[in-house]
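A single structure is presented below for examination.
Missing here: one protein chain of the complex. Every other protein chain is in place.
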Amino acid sequence: MNFDFGFAIVAAVIVVSALFVVRAANLIHAVLWLGVTLLGTAALYAQLNAPFLAGVQVLTYVGGVVTLMIFGVMVTRRHDGIDVVAQTEGADRGFIFASALFVVLALVTWKSAPHVPNPAPVASSADIARALLGEYLIGFEVLSLLLLAAIVGAVVLVRRRDPEPAGEPSPAAAAVSEVNP
Amino acid sequence: MSHLLALTMAAPALAAVVLLAIPGTSRTALRVVSLIGAVISLAGSIWVATLYDRALGGLQLLDTVPLVPSLGIHLKLAVDGWGVALLLLTGVIIVTGVLASWSVAKRDKEFFLLLLVLVSGVYGVFISQDLFIFFLFYEIAVLPMYLLIGIWGSSHKVPSAGPFGFTWKRFEVGSREYAAMKLTLMLLVGSAAILVAMFLLWSNSGARTFDMQVLEATKFPIAVQHVVFPLVWLGFGTLAGVFPFHTWSPDGHASAPTAVSMLHAGVLMKLGAFGVLRIGMVLVPDAAAWWAPIVGAVAVVNVLYGALCAASQKDLKYIVAYSSVSHMGVVMLGIATMNAAGWNGAVYQMVAHGIMTGLFFALVGLVYERAHTRTIAKMGGFAHVMPVVAGFFTLACLSSLGLPGTAGFVAEFMVFAGAAKGASPWWAIPGVLGAFVTAVYVLRACKTIFWGPAPVDEFAHLQDVQRTEWAAPLVLGSLLVVFGFWPKLLLDFIDAASQGYLGRLPIVALAQAVTP
Amino acid sequence: MTLMNCILLASALMAIGVYGLATRKQAVAMLLSVELMANSANILFASFAHFRGGPTGQVFVLFALAITVAEVAVGLALVMLLYRRHGDTALDLASEARQ
Partner (left out) sequence: MSPVTLAIVATVAPAVAALLLLVLSPLRHRGAPAAWVTLLGSLVSLGAAVMLLVARLGGAPDARATIPWIEERGRAMAEIGILIDGVSLPMLIIVCLVALCVQVFSIAYMHDEPPRAFGRYFTLHALFLFSMNVVVVSPNLLQLFAGWELVGLTSYLLIGFYFAKPAAAQAAVKAFWMTKLADMGFLFGLLVLYVSTGGFEWTSAPSATVATWVTGLLFLAVVGKSAQFPLHIWLPDAMEGPTPVSALLHAATMVAAGVFLVVRADPLFALAPGTREVMLWVGSITAVFAALLALVQHDIKKVLAFSTCSQLGYMVAALGAGQAFAGFFHLGTHAFFKALLFLAAGSVIHAVHSNSLDDMGGLRKKLPLTTAAFVIGSLSLAGVPGFAGFFSKDLVLTSLEGKASWIPWAMLLGAAFLTAFYMGRLLIKAFWGELSERSSHAHEGNVAMTGPLVVLAIPSLASGFLGGWLATQSSAQYELHLGLTPVLASVMSLAGLGAAILVFRKGGQAPFTHVLEKLDTFSVVDRTWAGAYRIGLLGVASLAGWIDRYLIDGLINFTGWSALEGGSSARRLQTGLVRDYALLVTVGVLVLVLIGVLR
């Protein structure tokens, strides 16, 4: 098996940046590292003969999600001017479990040995479009509904209600404390 | 009228839908609509009885609507002789039950709604000929009970004692929530067992169908039968109050409001016995024959133990509730005999006990509503102020102890005769002893409550039966006597079904060959 | 580049995501870890699509992308709510539902 140099680089970028995502002390940095991971993934898609996916990945993920995340971090910052500290806990435990998971998954992958030596013919964007609007139309439509619901839900959730008197718990919180004395 | 059965079954549920449209403030309208629903279903049942050809027997008035054909589920309604008898019982009990709960004050709309939905479920069980639908209706009938007891029930205290006294920290034993929860959980465990049995039958039926007629014609492997029968017996048996899974019954019936007790003890417990008979005995006869001695022995325990427990109670509702446990033991005993006399007696006892216990609970409800106590030691001399209640209570007592001339005698006599003729004649002995213990506790209760010097103080001006309260005593009381003197009225239906199903039993065929 | 390598990469990404989810306290950071995990799934889809052919795998990646976006939107909204109530985004604070 030839050593695939391009894949190795992309994979290394993805894994290393992912590690930074979960280890970075500053939350902003973590989000930015996520952007790197996602870009690496986009590159991988390109390698996998899925240029359309790569494009979408860059546009929605790197352009949309990462930006959204940064906003999220900014908005929920406690104090202005200081770094957003990403707190962590139980790193040992997490490491053990995560590596166990990886080992097991790798083991399974290796044991089942899914060798498909010859890549199949490339599916063009036209094929994807046809599938999306043909075979998977219902899923497509349902998904649009889901997105709509998510938008409406997000807006409703973060909508500020009438200003509450400071110090008093919201009705919802009061109800919760009633149930749990 | 090809949809007569469906109409009979659906009438209460339709009335419940109409109730939804009626504002809760128009209380008379609520009651009248409920009553109309109940009366239509009763009229339907009576019509079914007149249409049913007793000489022909078997399943009649077939009505099929496919629901999920791929799984072999059809809404298949038909009625056999047992079903006719139990339909009539259900109709009578729901009509009198609605009339007896005329005075429910709290959330009456929801109360009648649940009551009617429940009754539709009960009707459904008796007429569905598809196992899946059977189970569906069974659950519809069982589950509203949780709300009916939990919301409209009554509570009392039970002191903590015994080796399990520490569990009292967790439960308020005797409260209505406890009773409702216990009842629901125990019955659901039973339902789980039934579900397993049902799917075993389905997957072994060859045709992968729930159609009971097809299942009847299928000869299941004996190993499957031996798994199915105990599941069916204990699953349905829990609802029929089979020892030792009967303990939901006393607490549940004692806590439930009047009409709910009437329905539950009067009709719902019969669903359990009907299930054992219709599914256990008819669908898996070979295992049933093997298990029958155990079923009978447990039933005998039920009869005597239930009666003894009843004799030790101080709360009137508990006495009646335990007497139900005892009398359902008679039903199970009849089922276990696996001969015509026993099965006829069992179904007859279902009807007789349904009417009798309905009458009991209606009267107990009346007494409780007025005297605000159920402790019999606190009562006395009530016959002076409520002679009608006293009279009908005595009648119910007499049927309970199996006095000739009441329906209880015919039923018990047939069951005992069946038992004596069956494989284990000794079953009749504890059965009859149970009837004697019944005589002791019902008459003692009757004496304490109604006899003695005229009551004073707060009991001096208790009212006798008023307006709609007349319905339950009059109808149920006269039915007890009519069925006591003229068993043929019901027995022709019951016997037609028993004979048909008995043909499936290998041992019966043998016995018939021996006796001329 | 083989399918096996791709799967291994996806597994590694998944494990890292689990690690992050298990160690991070802040809701946003957890969301990031979830993103990693979703990404690992997407990689699998894409690689299977590549090696097996046909558009289906790619379509699923698109679906998954859309769902992830929706999830991020709602998740961030919840984080906002959490922040408003507690002044912090540590999810531990939201565990009050267990008495």
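Labels for the chains are A, B and C, by order of writing; each one numbers its residues from 1.
The rule is short, and it goes like this: a residue touches a chain if its C-beta (ideal position, glycine included) is under 8 Å from a C-beta of that chain, and two chains touch if they have at least 3 such contacts.
Here the structure is a predicted model, which is why all the values come from computation and not from measurement.
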In the full complex, displayed partners of the excluded chain: A, B, C
Option from B:K157, B:R170 or B:H461 whose C-beta touches the chain left out: B:R170
Touching the absent chain when the full complex is considered, from C:A22, C:A46, C:A64 or C:M80: C:A22
Identified contact with the non-displayed chain, of B:Y52, B:F409 or B:F459: B:F409
Residues belonging to chain C that touch the chain removed from view: 18, 21-25, 30, 91-92, 94-98
Contact set of chain B toward the excluded chain (per top definition): 158, 161-168, 170-171, 173, 182, 185-186, 244, 247-248, 250-251, 305, 308-313, 340-341, 344, 381, 383-384, 387, 394, 398, 401, 403-405, 409-410, 413-414, 416-417, 420-421, 425, 428-429, 432-433, 435-437, 439-441, 443-444, 447, 450-454, 487-488, 491-492, 495, 499, 515
Absent-chain interface as seen on chain A, which is shown: 89-90, 93-94, 97-98, 100-101, 104-105, 107-108, 111
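The rule is short, and it goes like this: only the chains that are shown with their structure count from here on.
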Arrangement of touching chains [line / ring / star / complete / other]: other
Far-end chain from chain B, centres as C-alpha averages: A
Computed distance of Cα centres, chain C from chain A, in Å: 4
Rounded Å distance between chain A and chain B, as computed from the means of their C-alpha atoms: 59
Separation of chain B from chain C, taking each centre as the mean of its C-alpha atoms, in whole Å: 56
Interface hub residues of chain B, defined as touching at least two other chains: none
Sequence positions of chain C contacting 2 or more other chains: none
Residues of chain C touching chain A in the complex: 1-9, 11-20, 22-26, 28-29, 31-33, 35-36, 39, 42-43, 46-47, 49-56, 58-59, 61-63, 65-74, 76-81, 83, 85, 87-90, 96-97, 99
In the complex, chain A residues that touch chain C: 1, 4, 6-7, 11, 14-15, 18-19, 21-22, 27, 30-31, 34, 37-38, 41, 44-45, 47-50, 52-53, 56-57, 60-61, 64-65, 68-69, 71-73, 75-76, 78, 86-91, 93-95, 97-99, 101-102, 105-106, 109-110, 113-117, 119-121, 123, 127-128, 130-132, 136, 139-140, 143, 146-147, 149-151, 153-155, 157-158, 170, 173, 176, 180
